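All protein chains but one are shown at their positions in the complex.
Up next, chain A:
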């Protein structure tokens, strides 16, 4: 009798396509930030060049990596085969074309960005359909299912708000631009990414630490409170009562705290004493995410109208919570994928390397320090509007991103 889950095998070329695209977009986004350091120094964040860099970073890197990881993780963790692999490859082509054209148009012809946005939306809608159809087939739904499902819903809302924004830029006919923009940001980076990282952390943290006997007792409360916080926050954007915003942020912070309590219990009950450095970096990112949520509550109470401070917080939220989590987990996931592709069929037949032999773990430590210093350096030199320091720290981020991507790519030569 063959084990029933062999159907959950995925053609690893599919997740790899997304991951490779993401790595290249990551390097280019950091390079464009470096090239436009003067705009960062002057505090002009909403310029075509920086729009291009942000969309390459968020869509090209973070979203594409998240999609690639989901194509790998969803079938195995939900014990459900992907709805259609062929559809997945087409979806990759459409999404990659959309993101490249959207980023390019935002940078050089913003008035026509809506066309790139439309292709991106089609690609992402295809992805959401793929995931909904896959999750629908899962026999026993669990906490992870609800977190991932909600993340996908927020992803859909991010798209709608993004499309309306792009339409607004092109035609300028819709009022409430600020409300739509703020909703777009919160739907995307707070709703989609955070809920997704929450969901997969409930699987990855016990798996990479070999933890058992943990309760996940806060998971449902963390999930419901986070959704409640998001809805409250969006509501305040539309009724334009910024005085109520701290309540929304405080609820999000409380939910994050409950999630972190679960993560700490999982780690306390682990069997693997020494944690791998990339995984440790992802754990540090969880704590940074919690701390940034706390900072947001503080700023929303005492400095609501300080645009520079809010820009700094958005940057820190994006980099130190979302991007750092991805950088940590990806360094673990890619060797597993490659090992599965190249060596899985050789188990028991010949001597094969271990997963840790495929990646340079020692170097990851230096890279993560580089990312940490670079990100903090850019954030604070932007606050002090020092062009020289921004160039220095952004240069460090370009270099670190490039070396990180090379190390990931080198896995595929082993």
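To be clear about the criterion, a residue touches a chain if its C-beta (ideal position, glycine included) is under 8 Å from a C-beta of that chain, and two chains touch if they have at least 3 such contacts; residues count from 1.
Here is the rule we use: contacts and distances are computed from a predicted model.
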Name of the absent chain as recorded in UniProt (options "histidine kinase", "Metal-sulfur cluster biosynthetic enzyme", "Autoinducer 2 import system permease protein LsrC" or "ABC transporter ATP-binding protein"): "Metal-sulfur cluster biosynthetic enzyme"
Which residue of A:109, A:212 or A:410 touches the chain not shown here: A:212
Per the touch definition above, residue among A:28, A:78 or A:198 touching the missing chain: A:78
Interface with the unshown chain - residue positions in chain A: 1-6, 8-9, 72-73, 76-79, 203, 206-208, 210, 212-213, 271-274, 336, 339-340, 343-345, 347-349, 352, 354-356
